[in-house]
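Missing here: one protein chain of the complex. Every other protein chain is in place.
Here is chain A:
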Amino acid sequence: MPPCHDPPSLNNQIRTLNDNLQDLQNRFEAIDAAAKKQAIENQKRYAEDTKRHDSLMQLLSYIFPQIAAPPPPTIFPPAQVTQKFDEDRARFDQRYKPLMAIPEEFKTQILTPSTQTVTAVAKLQTQNLASSTQPPLPITNTASLSSFFPTEKFIKPGQPRLAPPANLTQTMIPQTPCFTLNSVTHSINQENKIVQQAHKDSTVGCDICLHNTDGVGKCITSICWRPDGKAIAVGLEDGTISLHDVENGKLLRSMKFHSVSVVCLNWEEDRKKIMDGNHNTSTYEDRAARFFPPAPRVPRVPGLVPGDSSGLDENDDSFRELFDSSHQQFNILCSGDKAGTICFSIFGIFPIGRVNIHNLVFRSSLVGNHVSGQLMDASICKVALSNDISHIIVLFSGVLTESETEASGNQLPGSDLQGLHCLVLDSTIFSKRKNELHQVAQQASNVEHLIEVIRRSLSVMSKQWSDAMHVYHEKFNALSSLIIDHGLDSSPQEEFLSLLGGARTSPPVHQFLVNSLGEAGLKRVAKVVCGAGKELQTIVLDHLQPAAEIIGFRLGELRGLSKWRARYLGVGLDENLIDNATEKAGMLLVQVERFIRILSSVVQQFSNFFNWLLKSVKILMSEPSDQIMPFSSELVIIFLKFLYDQDPVGMLLQDTEFHHSIEVDLETKQRVGELTHFGGFSDTEYLKRTLAKEFQQLECCFKEGLEMPLATVSRRILCKDILPLFPVSSLPNFKSSYFPASVSYYQEASHNGTTHQRLTDYTSFMVPDETFPNITNCIGIARGLVHDLDNLKSGHTSLEAALLRVPDGYQCVDLSLYKEQQIVLLLNEITVASESSGNACMMIVQAADITFVPISRASILNSWNLQDLQDSVTDLHLESEKVRQISHSVVAPLAVSASRGVGCVFAARKRALVYILEEDEDEVTDSE
């Protein structure tokens, strides 16, 4: 705008400006007003909304009073549930209790309407299955196959109609250790697979495909859950224990601790820590997680379709995940086999104890009376580790012979007791040395996993490389035969050298290159060999080397632990042995480095050689050869001299059947020798070994190092007490007969009046009718076996027992201990007519109501104590106890869940019924 204005136009401008301003102001005001109006309206609407919402809520709470005020979570006895359990339970209750308040007709749930399934069982019950009137599944070899029930606490109460959708169930799984699995079933399908089907609920199911081995399917003989419910341990006929992921049924780990069939499994978590509160300051951190990325996996097997190999990969992944989560809490898996061996393994993986009850030195609990006995022909029925992992109760059948009695009193020579006995093992080493064992197990089981990774890597590499070499030799052997055909007296190397030198192209080489190999063939060989080389390099760099390094680290940690002699010598961690293993791990790292170098140099030379050959072929066929990669003729010479007919890579991968030592050049030899003065490896010959051999030695040393803890701990698992329960006549199927029995530990306040709580063990068992003349149709309960010794010292009541007589007209089928010192009996009504399926019932007996009789232990080891009780049998009456009627006859396996308050039994037509035991009302439930 020019600087000079005439006044009127300026005035005009000012006026218009003013107008504009005014206009703007007006507009602003309008906007302001609108905004205010809007705000008021909003407020009104909001108030309306709130009102509507409130009324809705009122309505809702009127309709569903549960939602507004969820019922307080039921408190469970601390002995049965961990803190976490309680939390989860509470959470569960909040979410599902409203849903569970359902009409009575839905209270019974029909679980598995599948034709091929049988409900899972925790107990061996071959005969019952075979002899039951309604065989629950069409199994081909029923005699050897047994079925199982999940152990308590994992059964989820019925939630039939109002059950949340499947995805809701799924999302709940990680939160609650109480499993949503209702049943675990297995059957044999056509391919001779044992398929174990775990049904999450009646709709969702997943299969655990166990075995598909060469025609001989192994039978499952026992099963149990990991305490956190994320994995399942399965004992097999051949003594193998395999761990499976519950989510997808994948095999995580398979171990062979036993040589005969694994009869019972018991996986117990240490709950002492939670109960005691955390006064333990020496928390130990697994440093590997901080210093290393996740451990390498087992390499993929080449040549498999991705679909096939993915299973392998995921397997490994889930292993790691489950393994890590397993590290949170110290747990021990006990397994007992038919031959009387009991094994203990931390996390179900790391073997820490092995005891054969035949070799135990028996001591009676009687003060001043040292009796030692011998056990013959024992077969374990049940193993139960107490919650504080310091005692084990073992029920076994066998012949007990008293060999010598120091206090000569009532010694009856040849008083063999054949029957069911109860044994108490003292495993206080587990609880005393818990931290140490935990740490050792944590490191060692990881090392084991990594060793497996290396082993598999080596085998994959070896396979791949030998395949590639096979292709290479197959192609190039043609040349030497061609040379012979042409009557030349030379080697392929010489012919190639002369080709390289440009002197001449001999006819065999020409024929070989142009005709028999050709450009395409050469390219194919090059691709195979170089591809294999690259693959090998990847495996070494991604799997082998990291695994070796982490092994080194973890062994270093173990070595560090072993140096704390005061603590770790007690669990048998030997400093020198672990030191050896650490040295081997170091040597392995050097070997791996050497292997990498040789491998890459070989790969380089192969590709160089093939490049040269390709160029030669092009020249021979007088084609343009510009596109070919350059080559180094020097390397070709070296290749022809050292690599053409040698295979250094394959040699390093060989685990030496024949002593093929690797040549080491003088300089390196001297250097290695010199390094011993610098704290190098004292074994200077290690470079002469192959990589595979070195790995074997590492594995061997590691194994040796861990033998010690196993032996040391096993020695310290002692027999504390033994109690003969009842005789069993020597029937032919004596060893395989099924004894309904149940062992449980309840926490109860001590009688001293202090706040100290202690665990009392309850052993309940069914007394077979034929054993004692006066005791028929009875069950026996013994309690306080574990604390017998302490009680004797402190003058408290010792072992007590009681006999209960089942009401007339009923027959006990199975029994199980339930929470709060209750016993659930599964009774069958005795019917005359065989074809009609009679009624049955579940009876809940309060142990507190029963009068227990102290058992005098004077006549220990040579008589049956129960005989003394025949006068004090308590009769049970249907009217006086809580009874739940079942409108059909039942077969043996009964499973109860203390945390869920349910019991599960077989029903007709291959179904299992879940009964809620909590409720007081006892109306007859409809099975269909």
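Structural remarks
By our rule, a contact is a pair of C-beta atoms (placed from the backbone, for glycine too) under 8 Å apart; a residue touches a chain by one contact, two chains touch by 3 or more; residues count from 1.
Everything that follows uses one rule, which is that contacts and distances are computed from a predicted model.
Selecting from "Glutaredoxin-C13", "Anaphase-promoting complex subunit 5", "Cell cycle checkpoint control protein RAD9A" or "Isocitrate dehydrogenase [NAD] subunit, mitochondrial", the unshown chain of this assembly corresponds to "Anaphase-promoting complex subunit 5" (UniProt protein name). Residue A:555 is the one among A:555, A:617 or A:766 that touches the chain missing from this view. For the chain left out of this panel, the touching residue among A:379, A:427 or A:545 is A:545. The chain omitted from view is touched by exactly one of A:605, A:654 or A:889, namely A:605. Listed residues A:359, A:668, A:846 or A:872: the one in touch with the omitted chain is A:668. Mapped onto chain A, the interface with the missing chain covers residues 281-284, 287, 290-293, 439, 534, 537-538, 541, 545-546, 549, 552-553, 555-557, 559-567, 582, 585-586, 589-590, 593-594, 596-598, 600-605, 607-608, 629-635, 638, 641-643, 646, 648, 661-669, 671-672, 674-675, 677-681, 687.
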